[in-house]
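Have a look at the structure below before the remarks.
Heads up, one of the protein chains got dropped from this complex, but the rest are sitting where they should.
Here is subunit A:
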């Protein structure tokens, strides 16, 4: 347990907080992708297992558009592209499975589409990792003894803004309420005149949009390449299980928890073990709170 004493030694506490800060940044990316899983799960009880590829496509296309549009003009284009990509996944992969009442068809279909997108990206952009220039200064900001990259701050702020925007839409607008109604009771929502098939398509569009956005957020702090999304999507899936599939707060807390645990383990134990504590956490949560730490069960009285 010499890592505990390392941890407690005064000069290294700044390293500790440093690690926490990068853990939070990574965690917010997981949270954003997990939030995307929640969106489609809410409407259709299905998940887009190609979320990682939606993220990757956002980052890669963003990189391609960067010289023409600049970072800030590129963002709305990527958001729209993400929506279109998500809608395509739903129409090609998910709707046929739902309509034929195939219980697990969507799993294979979304995974297959993810692989196709990854192969396409490898053919278009090659197999090498590329550098995504940050729109912000590359020099770290000093907060006390902790040094944080502006791009990392942007990840946290951007992710929170994106989730807040979607949540506000759901709570305030009539279409957002239609989304919640569909997730409550899809048949009853149809009786209200809500086109629930379109709501499901839109949930996929919004889910991929958040992933594509996460892609351009994370790209400046990691490497950008065709395979960048796969591991992120898997981690985010763990986060969705830890936090619950129906709580945005759960996604954020779960994401930060996993991100921080990972970076700390990577530094104090070994990078080889960095994924282990997070997976143990998943197993623990599944055993004691299968709905996730923040998973709610709505009260239903008759």
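Here, contacts are C-beta pairs under 8 Å (C-beta built on N, C-alpha and C of every residue); 3 or more make two chains touch, one makes a residue touch a chain; residues count from 1.
Methods note: contacts and distances are computed from a predicted model.
Colleague: Looking only at the UniProt record of the hidden chain, which name from "Aldehyde dehydrogenase", "Threonine kinase", "Menaquinol:cytochrome c reductase iron-sulfur subunit" or "ABC transporter ATP-binding protein" is the right one?
Modeller: "ABC transporter ATP-binding protein"
Colleague: Among A:194, A:217, A:236 or A:285, which residue is in contact with the omitted chain in the full complex?
Modeller: Residue touching the absent chain, from the options given: A:194.
Colleague: Go through subunit A and note every residue touching the omitted chain.
Modeller: 174-175, 177-178, 180-181, 184-185, 187-197, 298-302
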